[in-house]
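One chain of protein is taken out of this complex; the other chains stay put.
Moving on to chain A:
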């Protein structure tokens, strides 16, 4: 079984304190002993410190640190907590471990390799807001992560760190692991809540815009991403100031970036927000170590399958949500996919669109029908049956899902002002507009590739031979070769 020997590459920038990934390389980092004795801080000491503070003081510390959400939207966690109405109980914490964005691969590692870090982070959040219960929702397909979380919870319960009278204090809260069954859309927080209630995972109609007002069982609920909560133990141990010293003023701290595609050294890397650039990431010794030999970068996805594409001219942009957002894309879930010149832009576009078509929950018509049609049109272009009007049709269907000019980094070069992400939408959640991102990205930049497919299709048009005239003798196409009925 030599195929089992391959392991994931991970690392960090040279001057970056490992806030969340310090135990990835520790063989016993996932155990309670390992959590207490290895890594960039000692496990469960943050919890003890928190227990000497008033809950509101913990919330203030997190708010002052500007801990931006790491799930995709980048909303500050402290501000999110503050959206809960003051006098409505019970409150719940839901940990979003339903990581499914194409290219994204960090929460799984955090759950598999440092589950106690996530448990401690969840406890800190539960303490700060006064949660009645915590639900840790792990993606269904991640059997190993479920095992590690379950084992860590069992250890933590036995050690008196979760449940009744935590660490000998009066603080009491249960953490229950829940697990999904395969649905990308459940990563959307209101869909996650539906799933946790035992329903089909469809996003809820807004308003209320935030589950903080009405969430699980219609009670105030905070849904935080796995990586976001995994930051809390380090943040509390080393303090707000130390946390803010990493990264930039508006985007402090680090981020886990999953670098995949045509680089020499794909892996999970912890980088300082806003200082590392995409060029560093692709070519740096600590990270990707260059595009594979003999090839050059054609395009890249800066933040998961939903993000509009970037091109070589954006290489020097720093990995900071605000900057990337201003250029018409998003850092999203920290998934960077490099594609070299061998990549067929039309095929890449189809593959991403097909994903959204498959994963559309079907609640909103523009998304359900639109993504399906986008896939069909792209499929016929690739299969050699494209029509010249298909390119306009793609844009038109896209416009029905996401009206108006779509943000795209390439627009600036054309004298158009970049529109900040996210785009407008005719749907409840951003899944539909996400399907438009690869379309606009590919069409604006690589239109000749689409046109070449369509030009080749001219010789490939299926002919229904219903007239008395036989097809020309010099033509052997699919229809006549298949023995179409000649009258």
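Keep in mind that, in the parts below, contacts are C-beta pairs under 8 Å (C-beta built on N, C-alpha and C of every residue); 3 or more make two chains touch, one makes a residue touch a chain; residues count from 1.
Keep this in mind: contacts and distances are computed from a predicted model.
Participant: With one chain of the assembly withheld, which option in "NAD(P)H-dependent oxidoreductase subunit E", "Response regulator receiver domain-containing protein", "Acyl dehydratase" or "Quaternary amine transport ATP-binding protein" matches that chain's UniProt protein name?
Facilitator: The chain we cannot see is, by its UniProt record, "NAD(P)H-dependent oxidoreductase subunit E".
Participant: Where the complex has a chain not shown, which of A:13, A:305 or A:386 is the residue touching it?
Facilitator: A:305
Participant: From the list A:184, A:210, A:278 or A:310, which touches the chain that is not on show?
Facilitator: A:184
Participant: Which residue from A:32, A:65, A:93 or A:173 sits in contact with the chain not drawn here?
Facilitator: Candidates A:32, A:65, A:93 or A:173; residue touching the omitted chain: A:173.
Participant: Could you tell which one of A:38, A:195, A:240 or A:276 touches the chain left off the display?
Facilitator: A:195
Participant: Out of A:27, A:85 or A:160, which residue would touch the omitted chain in the full complex?
Facilitator: Spelled out, the listed residue whose C-beta touches the missing chain is A:160.
Participant: Determine and list the chain A residues touching the chain excluded from the picture.
Facilitator: Missing-chain contacts on chain A: residues 1-4, 6, 8-9, 52-57, 89-90, 99-105, 107-108, 130-133, 139-144, 146-151, 153-154, 157-158, 160, 162-164, 169-174, 176-184, 195-202, 217-219, 258-262, 266-268, 301, 305, 335, 337, 339, 343, 347-348, 351-352, 355, 358-359, 361.
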